[in-house]
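Structure incoming, see below.
The complex appears here without one of its protein chains, the remainder shown in place.
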Amino acid sequence: MSAARKEIGPPVIELGTIGWLRKNLFSNWYNSLLTIFGLYLLYILIPPLVNWIFLDANFVGSTRDDCSNEGACWIFIQQNIKLIFYGLYPTEELWRINLVYLILLISGVYLLIPNLRHKGWVGAFLLIIFPIICVVMLSGGFGLEAVETRLWGGLFLTLVIAGVGIVLSLPIGVMLALGRRSKLPVVSLLCTIFIEIWRGVPLITVLFMASNMFPLFMPEGVNFDKLIRALIGVMFFSAAYLAEVVRGGLQAMPKGQYEASQAVGLTYWRMMALVILPQSLKMVIPAIIGSFIAIFKDTTLVLVIGLFDFLGIIQFVGTNPDWLGFSHEGYVFAAAVFWVFCYAMSWYSQRLEKKLDTGR
Amino acid sequence: METDKSKIGSFIFNRSVQGIFYQLITLGLVALGIYYIVTNTARNMLERGLASGFHFLGVESQFDIGMTLIDYSPTSTYFDSFIVGLLNTLLVAGIGILFATIIGFTVGIMRLSSNWLIAKIAEAYVEILRNIPLLLQIFFWYFAVLRALPKPKQSLELYDSFFLNNRGLFIPDTVFGEGSSIIFYLLWLTIIISIGIFIWAKRRQNRTGERFPAFYVSTTLILGTFFVSLAATGFPVSFEYPELKGFNFKGGVKLIPELVALTFALAMYTASFIAEVVRGGIMAVSKGQTEAAKSVGLKQNLILRLIIIPQALRVIVPPLTNQYLNLTKNSSLAAAIAYPDLVLVFAGTALMQTGQAIEIIGMVMGVYLFLSLFTSLIMNLFNRFMKVDGER
Partner (left out) sequence: MSSELMIEMKNVHKWFGELHVLNDINLEINKGEKIVICGPSGSGKSTLIRCINRLEEHQRGNIIVEGTELTNDSRSIERIRGEVGMVFQQFNLFPHLSILDNCSLAPIWVRKLPKSEAKDKAMEYLKRVQIDDQAHKYPAQLSGGQQQRAAIARALCMEPRIMLFDEPTSALDPEMIKEVLDVMVGLAQGGMTMIVVTHEMGFAKEVADTIIFMDEGQIVEAKNPKDFFDNPESERTKTFLSQIL
């Protein structure tokens, strides 16, 4: 009897590719309609795009006359690639930027590979020594020719603003979060006001403020350059957002952790530094990456105060009389680059989130 | 001596004394910082010959604005320009929110579709749109799409009444002729009757258990009365269609390309976030809820209406409002394509002309801050209201 039972399989129609198609695309009449509609949508979107970007596009040449105008003219990007990536940074000094990228890349990869030793040292190097290297290499000094920030631009400038904003805003954000949760009413009130003001206004007004009001705040003769002003604005802005993320992590900490650390006699700062923050920061890493993505996208706004970041420079080269009418290529290229950066970050954070979820 | 020392010691190490001490230090530092900034600013302003204060608001602005919802001319005051900018901001935010909600809910629900292809298309939408900076998207729609549109003569058109060209989007305007007021009264009347029908239907269901198709009946009533009265009064409401006169369109309503591009980009971008909010909210309602509802015999549409939507909405509403707020704040990117919003008009042009940086930026930030705080106040009330149920 049981031998006879074994012979029966599920209805063929529910198995394999056919079963999959039936279940996921044609399970009933309106699902079938939706599928057809979806296929139609893809049909009108994908082939023209692929044609424009790849098949009909021009990749080799040096002037606009080499472009057939049937598809994208990638020569436009190619000819302006130095501007787009580095801005007006002197060509003979570009190795300095590239060296910084290289150091960052090597140490970053080192940190991401699991199970390597001395990660703590590499991390400390990145946090303490690397910023000094960056400042010296990028702006000059110690025998290197000085390069004014007015010449900085392109993707390089975007990375500088996002990087500095991200790195500096994290400690400020942590302090603000601790302050907001402090039992001392004055401290908590001041931090709350500070956080809510920055979070309540758009970044663009912050940048306007940085460029118009900061000069008024400073004593006579002190004059920050435009980039530094923007950096300060971006830094405080993102610090306020990070503060709320960190506060979420602190709130999610079980009370027992606080009580246990007090029970073993840790002072407030030791408790925070040794027990609470390491755990709660780890918990909110995905959310922190989320804020980084937001900052990274928001750096594009610096163009309204006259800095030529990645998007700003693409906008700018598009107005070059030799290359008028290629804005599509510029925007698509910029979108692709931004997308790769942001998607990579969000992909990483999602993976991390899953890992943290199961780790608990 | 001994006791004195220990007294001092117990004073210094007293927790609350320490607390007050730290707070005093913080306050002192903050006050010092503010004092430093204020004195610097006062001196700097003196040097530049700037008077502080809001007197400039009453002064003639002497600049024109490309799009105004109220009467405005260069002889209007700076305060008027502030209002014009504010209204333009609210306009773009309002339209943006409307479309972002529609697209966002659609895409969010599509992501949960049992149809694999539809779910994937929605996922692609979300992943593409939210990972590209909004400003880039605004530039794309403005410079690459709208400004690249044909001239008015070769407009893209829909039903001979909607025209899209590089001067903007032209749509028909409604003109209310004589006798149209009666239609409005009737419309109001039927709406009030419909509300009555809903109340009556609910009461009757409570009393007898019978249900009444209140929605269909009142929709029919409103639309029916509307069209019948339209016909009876001889169609006093008409449309004024945009018409090509010379090089441009006359008549109808003109939406400037900046507005169209900005709304489009804001709506599409924010929709990608709203879609995630909606998806999260619906997924937060456990499968067990649907099963339990099915097991007592509820039909699919009732399960949605009575079980899933009420629960999902509680999860959705707070982050959704937050997205609305983000959209409103993001509408300030208008400045980059010269749509005359609050930031461009006031923090841009007016600031350039008057140099009153502190007052102007203070006012602009104040507006956004007010919107934010107001919204979070409402949300706190909402959350408290929802918590009365005692869950969580």
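So that you can tell them apart, the chains are marked A and B in the order they are listed, and the count of residues begins at 1 in each.
Here is the rule we go by: contacts are C-beta pairs under 8 Å (C-beta built on N, C-alpha and C of every residue); 3 or more make two chains touch, one makes a residue touch a chain.
The shown structure was predicted, so the numbers you read here are calculated from the model rather than taken from an experiment.
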Q. Hey, which of B:Asp64, B:Asp160, B:Glu243 or B:Glu291 is the one touching the hidden chain?
A. B:Glu291
Q.
Of the residues B:Lys151, B:Lys245 or B:Lys299, I need the one that contacts the missing chain.
A. B:Lys299
**Q.** Per the touch definition above, residue among A:Pro11, A:Gly120 or A:Gly256 touching the missing chain
**A.** A:Pro11
Q.
Counting contacts across the full complex, list the positions on chain A that touch the omitted chain.
A. 2, 5, 8-11, 14-15
(Q) Need a quick check: the contact residues on chain B for the chain that isn't drawn. (A) 205-211, 286, 288-289, 291-299, 302, 306-307, 310-311, 314, 389-392
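By definition in this document, only the chains that are shown with their structure count from here on.
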Q: Please work out the Cα centroid separation of chain A and chain B, and write it as a whole number of Å.
A: 26
Q. Can you list the residues on chain B that touch chain A in the complex?
A. 19, 22-23, 26-27, 30, 37, 40-41, 43-45, 47, 113-118, 121, 127-128, 131-136, 139-140, 143-144, 148, 329-330, 332-333, 335-336, 343, 347, 351, 357-358, 361, 364-365, 368-369, 371-373
Q: Going by the contact rule at the top, pick out the chain A residues touching chain B in the complex.
A: 24-25, 27, 31, 34-35, 38-39, 41-42, 183-187, 190, 196-197, 199-202, 204-205, 208-209, 212-213, 215-220, 293, 297-298, 300-301, 303-304, 311, 315, 318, 327-328, 331, 334-335, 338-339, 342-343, 346
